[in-house]
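Yeah, one chain of the complex is gone here, protein chain that is, but the others are all in their spots.
When the chains are written out, they are named A, B and C in that same order, and each has its own residue count from 1.
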Amino acid sequence: MELSRRNFIKFVAGGAAGTALSPLPWKLTDDIAIWTQNWPWVPDPSTGEFTNVNSVCNLCPGGCGISVRKVDTRAVKIDGRTDYPVNPGGICPLGMGGLQLLYNKTIRYPGPMRRIGPKGKGEFVMITWDEALDILAKRISNLRKKGMPEAVAAVDGNQRMSTMSVMVERLLTSVGSPNYVTTPSIDDTYLISNLLLQGTDGPMSYDLENADYVLSFGCGLLEGWGAPGRVMNAWGLWHDSAGKTRAKIVQVESRASNTASKADRWVASRPGTDAALALGLAHVIIKNGLYNSRFINNFSFGFENWTSADGKDHVGFKSMVLDKYSPDQVAKITGLNPEDIVSLAKDFARAKAPIAIYGKGKDDLDGGVYECMAVHILNALVGNINKPGGVLINDPLPLSRLPEIKQDAIFKQGLGKPRIDQAGSLQYPFAGSLINNLTNKIIKSPKSPVDTILIFSANPVYTLPDGGAFKEALEKIPFVISFSPFRDETSYMADLVLPDHTYLEKMVDVVWPTGLQYPFYGLSKPVVEPLYNTRNSGDVIIELSKRIDSTVQSAFPWENFEGVLKARAKGLFKAGGLVTYDNMNPAWERKKYGNGSKHNYTSFEEMWTKIKAGGLWYQPVHGFDGWEGLFKTPDRKFEFFSKRVQLAVDEYAGKTTYKTALKNMGITVTGDQVCMPHYEAVSSDVNMSAYPLRMMPYEMINLASGWIPSPPFLYKTIFDNQLKGDLSFAAVNPKTATEYGLKQGDRVIIKSPAGEVEAGLSLSDGAMPGIVYLPLGFGHTAYDEFLRGKGVNPNEIIDAEKDPLSGHSVWWNTHVNLVRI
Amino acid sequence: MKKGHDQGKHKYGMVIDLDKCTGCGTCMVACAAENNVSVRPDESDKQRSIAWMLLYKIDNGKEFPDTETSYFPRPCMHCDDNPPCVSVCPATATKIDYNTGIVSQIYTRCIGCRYCIAACPYHARTFNWWDGYFPKGKGLDRYLSPEVSPRMRGVVEKCSFCHHRLMRAKDQAYAEGRKELKEGEYITACAEACPAQAISFGDLNNPGHKVSRLSKSPFAFRILEKLGTNPKVYYLSTKDWVRKMADNYLPGEFKPVSKASASADKKTTLQGG
Amino acid sequence: MTHPANSSKKTSKGGWIFLLSGFVLALIVGWVIFPMVLYSKQSQPMNFNHLLHLDPEKVYGIEGDTRAEQCLYCHAFYEDGTFAGIPKVEKCIECHDDPENPLGELPEEMEFLVKYVAEEKEIPWLVYSEQPDCVYFSHIAHVKMGKLDCQTCHGDHDKTEKLPVYQENRLTGYSILIWGKNIAGYKKNTWDRMKMDDCAECHTKKGHEENNACFVCHK
Partner (left out) sequence: MDSVLIPAGVKRCSLKLFLLWTLPWLGLLAWGALSAFLCLWKGLNQTNMTNYFAFAVWIVFDLSVIALGAGAFFTGFLTYIIGKKELKDIINIAVIIGFICYSGAVAMLGIDIGQPIRGWFIFWHANVHSMLTEVSFCITCYLVVLIIEYVPIILANRKLDEVPDFHLFGNNLHRIMAVFAATGVFLSFFHQGSLGGMYGVMYARPFAFREGFYVWPWTFFLFILSAIASGPSFLILCTKLVQGITRKKLVPEKAFQTLAKISGWLLASYMILKIADTLGWIYGVIPKAGMTFMDFFSEGPYGVWLLICEIIIFGIIPAVILLIPKARQHQGWLITGCLMNCTGIVLNRFVLTIVTLAIPVMPFDKFVSYLPTWQEWGISLALIGFGVLVVSLSYRYLPVFPKEAELNPVAE
């Protein structure tokens, strides 16, 4: 018998039968089924013990409470805290995406870096902290030895009054340089107008939650102004229980931003005319006697005409407004209807708790001082100051002052020199710092007056609305040091990078979020161990001071940064505030009834431990005690006519002529108006026929436009008529588009005197005709594939004017032209 | 096979107040972060990018300055009774749990035929056109949560009402020796994150829960109700034009919620420009 | 090539041998050889003697009235109700804290103290009951609320003196205990297998069909 075909077939048949009776086929199928479900390269997140670490978000000055969910040592999710007064539960999209900033290795510096490539290329080698600190210390001490400490400058992006900013300023002072410059913030505008109108130096505090009528002049309530978690929560309260709207929200803005489109009333007035509109409303209020005469008569100055000591007659605010800002006159300026202005004014004045709030989108750009004053004056007219649901006047946070700095010769000599940015000079008497002036000075002068510049928590190359001027300046500065944890545009220009921790790896304080109505101090704590060889810049400054020389070191007698935090927090202990929060009675509600706060600690150490645990200290009470002695102006009154301005102008005029003084200060009016809030048409010498349109950058809550980069998550929320591929879009009114023969989706060049950018065109009825709106937050040239080269950055073509009085930059008035590609 | 949902104990649902919604997009980010949703270098191809919770921007079609915009946050509707996507799946990869009302999607079971995507009119289902983006050495996989299994290329995924949070809440309750959950112990990531408290989540079967009250408001409505998909996601808006956007209406078919809304709906904008 | 006409006769008688041999061979392959090639064997990084640790005569401090509670002493729940699984070294050093003086004489203990406690390393245990990433399992729901004993699923693991050899399915990458030692998938005890159907079977038997919904066990 041989293996014939038939036998073979039999063998196979037998085999088949046998296999069928063995587990092989079934088991194999089952295993294959599982095998097809295993994709080796799909991550398999490790599990472990789940914990939640409470901290404070530090990505903006808002200071929202966050609770970070961890698995063993990994942070896996960020949520809002419900046991935190600022933001009961929610946070903003940026804060929600924070982990991608922590864990994305390619956008972070793994340690100290020294530049090897050309400036701007971002080619570095890692060095040790020792080397890095030595290089920097030597450089500074050499300058001190040479007797030119003022050649050291610093650009500081930390929040005003925060301990980090105090440290940076202190470093400069101790070194002997006056050139401590901050990046812009709306807080500067608030501070100046508060000083001029009220003489107060506390922060602007709006009791939004208790207001029943909010008249916002360009304030991006839903774009990320103040503490987004707090403002959007307020928005929820205002619109609570469908059907009856609790508070009425009016937005004055030329573009249908989220705030404008979700508001109950959108007032689309021409950009830059806020002062005119506000004074127009004042006109109506005064004319109809709707103002609070008790406040005006007893607690204000300069309302009626008055005679000064030298017997000169002066025009009062009332007659100025009645004379120059009638609804018809204002209508011409703003492009609104007179009737609407009247109705708006009446609604505002008749509301129980109306607030007029001033802003420019988010809070990380400057505003106009006269505008801000004009708007704030509406609160004064209706007497809604220091009342529930009004504007509250608070003292600055009661933080202790750090000990005086020992002064040596170099110190005196250096600080004797004028600031390079001329802030506080006769020409800019009220400005604290003017980064745009610094930039121009460096660019203009043959040799940069600044030799070494330290940049903290800032990315000015990207964020400054200066048409790329700051980058040009950095090219000229011999030695640039960045303390940024991120591979941002500015650090790419640096010779030395001393990376800071990210906000989830360090302890740092948040001092009084913009606009919050009660004294608040937040403290973030390390949520995870530092991932890389980075250091808290506070500690770095202390270490650096040691290496410069003994005098500088003597200014920093602390172990570490926490020591400084504690030293300042002593004042909080004296003032006594709450360090825990229960969400049953919100902070803003307590304020209303002014019920006292009983704090639960006896010693400073105990308080500090509790602050570190809870991350907060706040005083939910406010006296609302009338208007007596509230104002700290020269004559202790709310000044419709600012004597400080008068003094400043006179002093400057004394040095030159009255005319030139006003001219240099950027003021076009003369006489008493100068000292009163008034409308200044933005001056511009641009050829209108070459640049017939205007470009305004706009900010979005769901895209970071400050020094913090956007977590990639945010790009999921960007619409494809804002960014498609690498093209970002300019919003233009259909009418304007037809005028220029353009249609949806066209690629255009947007040309301004400062430069040009390419963008797509997105037709929108939310855009005011004649204006081109470009989103801020795109167009990065640094970071990684998620951000680099996506869209354009409008700052590159901004051709900024100067704001009268303050000298801050007027970034919302760039003249442009559209050219189809 | 049809087992009425009402026999189920719970019926988890969502109510989104569009008047409160500010369009900030936190819900989208919270959702993506919570559920390990893939994020790619280019997220601008909206027809292919993955979003369990998606924000739609709508406007009233009027000209400047009378134009008015609003937003529709759109999770999976978790249609009740007979979801259009469930019966079509050939491999039983998606089912509705009548005990919670939640429509599940099992990624390791899905074969990627995309029939469910075609059947869903809400575009609530998205396909993994690519593998997740986790380049070596970038370290982005370090924030992934172990509570939601990351997806492989070629499968369909969608909002799960953060089902793992239900499990989390139950474990917590069990640890405390409780069998039943209290209101608010189980809420989705988007509901928790919303800074304007526009999203409420809870048990529609439980009259005590906020959602079941809100879902009966005269201003409550659902998207494409007429198709009979019976969604468990409700919306609130006092604006007639917004409510009208939610469904297709024959001429004269739409009934404005007149009196109450009349006042609130009137939004005035002043001419400018 | 033979012509069908006459070859048919010759082969038809021997044919049965071929049929049978094919049959038998296939059975051997399916039942014996297949399992051998399917699984790879790995031994644990070190031995652990469960029996010894649970013997109150020899080891003090591991409390618990019931068998389950004794297991939970080391294999504990976290506060949020999630299950710790195999204890971390941190747990062990509650007793075995000093590398200098061990508590017993076993060489394993010394190995543990020197290699892991002193080095502050975790022990890379191979987990017999490791489930795929797509699987969600709540121990507290079963042990505390369901009143199940640990051995319902894990068997008498607590009675072992030596850790069994870890066998990994070359195809799926999971432990042999998931499908069960019996290649035919036939099981005598509840703990012989840990597949989806076994969970479902138990749910159904205990009248908890509702827990057979996909998302209850999948994430």
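Assume a residue touches a chain if its C-beta (ideal position, glycine included) is under 8 Å from a C-beta of that chain, and two chains touch if they have at least 3 such contacts.
These numbers come from a predicted model, not from an experiment.
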Which candidate, B:R125, B:R165 or B:H209, sits in contact with the chain we can't see? B:R125
The one residue from B:E63, B:E176 or B:E253 touching the chain left out of view is B:E253
Touch residues of subunit A, complete complex, unshown partner: 5, 29, 33, 36-37
Could I get the residues of subunit B that touch the absent chain, sorted low to high? 1, 47-48, 56, 58, 72, 84, 87-93, 109-115, 117-123, 125-131, 152-156, 223-224, 226-229, 244-250, 253
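Methods note: only the chains that are shown with their structure count from here on.
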A-C versus B-C: which has more C-beta pairs touching? A-C
In angstrom, rounded to a whole number, how far apart do the mean CA points of subunit A and subunit B lie? 32
Using mean CA coordinates as chain centres, what's the subunit B-subunit C distance in Å? 40
Rounded to the nearest whole Å, what is the centre-to-centre distance of subunit A and subunit C, using the mean of the C-alpha atoms as each centre? 57
Spell out, as numbers or ranges, the residues of subunit B touching 2 or more other chains. 108, 150
Shared-interface residues of subunit C (touching two or more other chains) are 80, 82, 132-134
Subunit C-facing residues of subunit B, complex: 9, 95, 97, 99-100, 102, 104, 106-108, 147-150, 160, 163-164, 167-168, 170-175, 177, 179
How about subunit B: which of its residues touch subunit A in the complex? 17, 19-20, 22-26, 28-30, 32-34, 36-37, 39, 41-46, 49, 51, 55, 57, 59, 62-65, 67-70, 108-109, 131-132, 134, 137-146, 150-153, 189, 192-198, 214, 217-219, 236-238, 260-261, 264, 267-273
Note: in the complex, subunit A contacts subunit B through residues 37, 39, 41-48, 69, 71, 74-80, 87, 89-93, 96-97, 99-100, 102-106, 222, 228-229, 232-233, 235-236, 239-240, 242-245, 254, 256, 258, 261-262, 264-270, 334-337, 340, 344, 531, 701-702, 711-720, 723-725, 733-735, 764-770, 784-786
